[in-house]
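What you see is the complex with one protein chain gone and the rest in place.
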Amino acid sequence: MRKEIIFTGFGGQGIILMGVIIARMMEHFPDLQVTQAQSYGPASRGGACRTDVVISDQQINYPKSSRPDVMIFMSEEARKRLLSEADPEKTLVIYDNTLIKEIPTAYKKTFAVPATGEAEKEFKNRMVANIYMLGATIELINPGSFDVLKKIVASSVPKKFEELNIKALEAGYEYYRTHKPAESPAASR
Amino acid sequence: MRKEIIFTGFGGQGIILMGVIIARMMEHFPDLQVTQAQSYGPASRGGACRTDVVISDQQINYPKSSRPDVMIFMSEEARKRLLSEADPEKTLVIYDNTLIKEIPTAYKKTFAVPATGEAEKEFKNRMVANIYMLGATIELINPGSFDVLKKIVASSVPKKFEELNIKALEAGYEYYRTHKPAESPAASR
Amino acid sequence: MNPLGEKYLRKDFLPFLFCPGCGDGMIVQAFLQAVDDLGCVDDLALTAGIGCSAWIGVYMHVDILKVLHGRAIPAAIGIKATNPSRKVVTFTGDGDCLAIGGNHLLHAARRNIDMTVVMVNNQIYAMTGGQVAPSTAVGSKTQTTPYGNLERQLNGCKVAIAAGATMVSRWSTAHPKQLIKTFKKALNHKGFSFIEIMSQCPVQTGRYLLGSGSPQFNFQWLKDHCMKEEDPSKWAEIEAQGNIPVGDFLQVEQPEFMAEVARMNQRVKEAQAKGGDR
Amino acid sequence: MNPLGEKYLRKDFLPFLFCPGCGDGMIVQAFLQAVDDLGCVDDLALTAGIGCSAWIGVYMHVDILKVLHGRAIPAAIGIKATNPSRKVVTFTGDGDCLAIGGNHLLHAARRNIDMTVVMVNNQIYAMTGGQVAPSTAVGSKTQTTPYGNLERQLNGCKVAIAAGATMVSRWSTAHPKQLIKTFKKALNHKGFSFIEIMSQCPVQTGRYLLGSGSPQFNFQWLKDHCMKEEDPSKWAEIEAQGNIPVGDFLQVEQPEFMAEVARMNQRVKEAQAKGGDR
Amino acid sequence: MKGAERIEIDRRYCKGCMLCKYICPCDVYDLGQERSDLDYLMPHVARIENCKVCGLCEQHCPDMVLTVVAKKKGKEKE
Amino acid sequence: MKGAERIEIDRRYCKGCMLCKYICPCDVYDLGQERSDLDYLMPHVARIENCKVCGLCEQHCPDMVLTVVAKKKGKEKE
Amino acid sequence: MKKGRIKVMLGNEACVEAALLAGCRFYGGYPITPATEILEIMSRRLPLVDGLCLQMEDEIAALVAVVGASWGGTKAMTATSGPGFCLMQEAIGLAVAVEAPCVIVNVQRGGPASGQSTSTAQGDFYQARYGSNGDYSLIVLCPSTAQEMFDHTIKAFNLSERFRIPVIILSDEVVGHIREKVFIPDADQLTFVERKVPTVPMEEFVIFKPEENGVPLMPTFNTGYKSPVISQAKSLNGNRGNAKEAVENIRRIVSKIEDHMDEFAEVQVYGDEKAETAFVTFGSVCRAARSAVDMGKEKGLAIRSVEVKTVWPFPDHLVRRALAGAKRIVVAEMNLGMLQREIERVIRQPEIKIELFSKIGGIYPQPQEFLRFLEEKR
Partner (left out) sequence: MKKGRIKVMLGNEACVEAALLAGCRFYGGYPITPATEILEIMSRRLPLVDGLCLQMEDEIAALVAVVGASWGGTKAMTATSGPGFCLMQEAIGLAVAVEAPCVIVNVQRGGPASGQSTSTAQGDFYQARYGSNGDYSLIVLCPSTAQEMFDHTIKAFNLSERFRIPVIILSDEVVGHIREKVFIPDADQLTFVERKVPTVPMEEFVIFKPEENGVPLMPTFNTGYKSPVISQAKSLNGNRGNAKEAVENIRRIVSKIEDHMDEFAEVQVYGDEKAETAFVTFGSVCRAARSAVDMGKEKGLAIRSVEVKTVWPFPDHLVRRALAGAKRIVVAEMNLGMLQREIERVIRQPEIKIELFSKIGGIYPQPQEFLRFLEEKR
């Protein structure tokens, strides 16, 4: 089993953190290996930003994604530049539909999550869009690990923002439960 | 014809300048090649100091002395360290006998010049000992070139010391004429 | 693009790589305004080092040589030396100028070579993600001083004065009008001028030092903390309150290096023509 | 060897590589006298850069790390950082300290780390044969300013003060008594101290700058030109006459870096023991 | 009194920092809903009639994307 | 009054700079004729009776090769 | 099996973890992408163990302070990337000359000059060995995983203490910035080497006289030996040496390492050790090559991948052995052909062309590309 997930958006959205959180979760799964690799532009905000997470039950050599199972897009520019890495048939394309208008229909598996919109609307804070997104996608990444995720999120954010983040996480999870894509690719492979 | 001359003494005596002057003289001898190479210790005064001059009618490849024809010693320390480079049979060993007590008798060809003593006594200036020495040895280095030497010396020292140096040079030459070693090795090779 | 931008920016290099609300863009604008007022755009030659602020000059459509971290000043000297009529301006960050590049500042100032160093002080290493800078206040928590900074600040203006700079000013991005005026003064100053600009970096300084990443908050912080005070003897007091003196601190006339070089060359050549070799 | 030499010099390293009459040897002696008076020889750790003056410490029988040109100060910081109880002293030349090493001086001073920098100012690059130094007077002819130096002097004491040094003095080899006293003060000062020593270099400075290679002449030159004046506001006047102000210029108390580090480590460890991670 | 004919915001490069809104002494701007090409929410010119064409917003815009176009003279009284 | 019993000059290392001679307020030294091991002409202690043991020569000797040995107490009157 | 714990860590973090375990108590650094995390994490961790992390004014000061700390008697390190590594070259020579044990990490990014600060590269391969002036030698280790960042850091400290030299960890952006599981053995499961200090009376001690293993005892400044340590070529007592002493000094500081390479040189082979087709790699590229070997196997292609772990002194012997019998040799690296030159030098069979599969510009090679290279260039 090797699963490749790409998170992408622009700097400042906390894209890398999403990958870090997934990676750190794996400390709780002794039989799984994980790598998380990142690349970003030189400025601290703006600019495309991306992290590749690979989860496997074998030693992971090549640590980047070459045929991603899941791609999560959190900005229009990232979609423009990186969607071509997705396999239209196989890759589950998850996108923040607050920021991304549409995904061409060629891509068979898609899941829209209004993470930024909800973060702005419900939590008055764009900064939690990434955590919302994590909540909405964890079942598609590593099914059944929401509780571990919650623990890791709590320990990954400053104390004073802990509650806010956990709420966003739970809201995302709730969104998933109520909107989840017809076929769960996580289950299918 | 290849002639190798080594000048040696301590820093501050103007040893290097002696080599430079001989080298510059050669601009006036179109058929002769010359190299002058130097080596010195890190401090500006004291420390052994040495320059190798090679004069040849051929292109000079190896620019250092490996079997010197003439060696000129201007300090006791230099004698201690470098006399072994002289060939007891062939090398003409010239030394400042103000500073150097003696040369072992194994060395067959020697010439003592009291350069420092004369400089101090006659000219009240140790700094001209080197020029005195040049005057006393030019015939042994490149016979018949005293006039060229005089010209080069004049242009190599600060204007205000020109007269002093020329006098020292002439005094040295005079010393040579009156004390010259029995057999002139310059003639013999 | 606003009209100033239309006139002077390199369109194919946009957008600025600066984060939203970064003071660096405001400095681009203020500088271009000064240049526009003086009509001297063709006379400019810029240099820069490495850092966010080092990109300021890259967006302006003028000659710019952007070199290594800390080395913008010697690059400027090389340009000035070979183009004495150009107005040479260096854009540099507080880290670029005061940490790795501190020595070049000393020596350019003592030479009183005709150039302007614009040091953008955002009180941090921004480009690399929020490490302590020589300009970071004691006690501040940064990515490399997690328990509070123990090192006292290096005051660029004081150092420039001690080294011999002949014009020294400090303003902030919250003082665009004064800044434009000072830029103009420096561009016309014959000698070494040093302009320090306090600038907001919402992302690193804001986040780590001031507790808010909001551009507005960071901009307001500068407005609140920069106090005009041109008398050095009163600085200590202002600084003790956590505030920052700004103003035009110094401008004197002294022999300028390139002019002295020209005079020397003239003299030496004349002496040589007369036959003397020294 | 005189008794002080017998007691403290490395016999197997003699003679000093200094030229006859060089001031550097006099500094060895004055420093050893101070050390002897304080009885602190076992506490010393020295560093040095490259240059004639950088050899001063090598002949003393104490720990010494002689590093690269200009880098004596960071070496001292590394030693102090790991041996806070040692008295760390750096011997450096005017070129070593103010040219290539200028930046390290700024930063050690601003840190107020407990160490002493002894800068031997012979107004020239001596070791390499008489090139201009940042301390060479305007107009001077050296091997690299054959037509007269155009660059204004960098004043090490002023720079050290601007950067935050907490003790600053200047004396000369013609002031052995005052020098010994100042050495003792510096060795006991808690913080960064900077001592500039005007020193004769008959061979380079004498020959090229002052017109005589005689040790006596060069020594007398210092006696004649160094004037005691501890009030900075009067320096300009003295300097305008071609003279050099000497004296104990500054000594203040400020938090010392290594002490602050120790306090911080204590605090952080206690916090951690209580379970907090910051 | 001066007034603005229009305020242009270059949507290619606006980064939504809202310094324009913050600096405006006349409360001309609101936080808008539209996103610039760089994915940032742009300011919305909500009350252009308040604008005194003081130029502060233009001068402070860090991305030089904002232009306040004054009413032509003579038009002012319309 | 103090006096010097002897003045030692370490011939291994003396460089003949004559700063001792120059600094001596009591004209104790002359330029000598003897050379040190480093080939320099050493100072000659010509008038030791003048010496006040002020220590200046010792303190100023750049090679630390000069030692002024004071007469032992009690000997002074001899 | 060793006792210990498993943690998901950044490669750069694993480096810090190991350094602290190995006893590093001084860090002198300067921020630079992609090495900055090492400085940042050190600044958090060192105060907790009574160490000191100093952000210096530049990389020169950083490494010189490390050398000072090393002579101060402390294990010390620094980390940087290309531009800063340039600035450290003179002080690397210093550390060699004064035989100061220390560890220098270079997390490589794209060059030349400022290059591509956030992208990976392996262009400092030769610089790590030859960037300083004059004759010298040192050890360079190339990790390819966060675990190796950890293991090599322990090894680097041990070798630096054993040989009294700077040891360089030549990592790259991929390895520095990868996050993966790292096994951290308990301290008692690891071996730590400490520099040997003299015990004889000060008068009898000759500071640069080597012991049997070529390395002199180190009278650090906390031992009371009053040591003279200069950066020049020296005689045994530490004074400036004459020509003969200089020759001996230089030969010794080189041969103390090169004569003992079997103590540390390491070359690994992944895949089919007898395969006629061989990749040769170092650093992060090893990982992609391994995947390529696995993919090849699936397709029925026998490939071996030779991984040079200690690239300097170059392990001629081990590399020759690992490549014995190979008919086709492809050197895969993220530069324009550096390791390739060493392989050309070592494999002196004119019939074997040493091919180069080179990726630059920060583009980490994909396993598929290795296989495509094998097909297309055939």
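Assorted remarks:
A, B, C, D, E, F and G are the chain letters, set down in written order, and residue numbers restart from 1 in every chain.
One rule holds for everything that comes next: a residue touches a chain if its C-beta (ideal position, glycine included) is under 8 Å from a C-beta of that chain, and two chains touch if they have at least 3 such contacts.
As the structure is a prediction and not an experimental result, all values here were calculated from the model.
Although it is left out of the displayed model, the omitted chain contacts the following shown chains in the full complex: B, C, D, G. For the options G:G93, G:G271 or G:G296, the residue in contact with the chain missing from this view is G:G93. Across C:I79, C:V159, C:A186 or C:L210, the single residue that touches the chain missing here is C:I79. For the options C:C22, C:V35, C:C52 or C:V67, the residue in contact with the chain missing from this view is C:V67.
Not every partner is drawn; the one left out touches chain G at residues 60, 81-83, 85-87, 89-90, 93-94, 96-98, 108, 110-117, 119, 121, 123-124, 126-127, 129-136, 230-233, 243-244, 246-247, 250-251, 253-254, 335-336, 341, 344-345, 347-350, 360-363. Chain B residues in contact with the hidden partner, per the touch definition given at the top, are 19-20, 23-24, 26-27, 30, 33-42, 60-64, 66.
Contacts to the hidden chain, counted on chain D, fall at residues 50, 68-70, 99-100, 102, 125, 128-129, 131-132, 134, 143-147.
By definition in this document, only the chains that are shown with their structure count from here on.
Note on connectivity: the fewest chain-to-chain touch steps from chain C to chain F number 2.
Chain A and chain F have Cα centroids lying 87 Å from one another. Touching two or more other chains at once are residues 15, 38 of chain E. Residues of chain C found to touch two or more other chains are 15, 18-20, 99-100, 102, 129, 134, 146-147.
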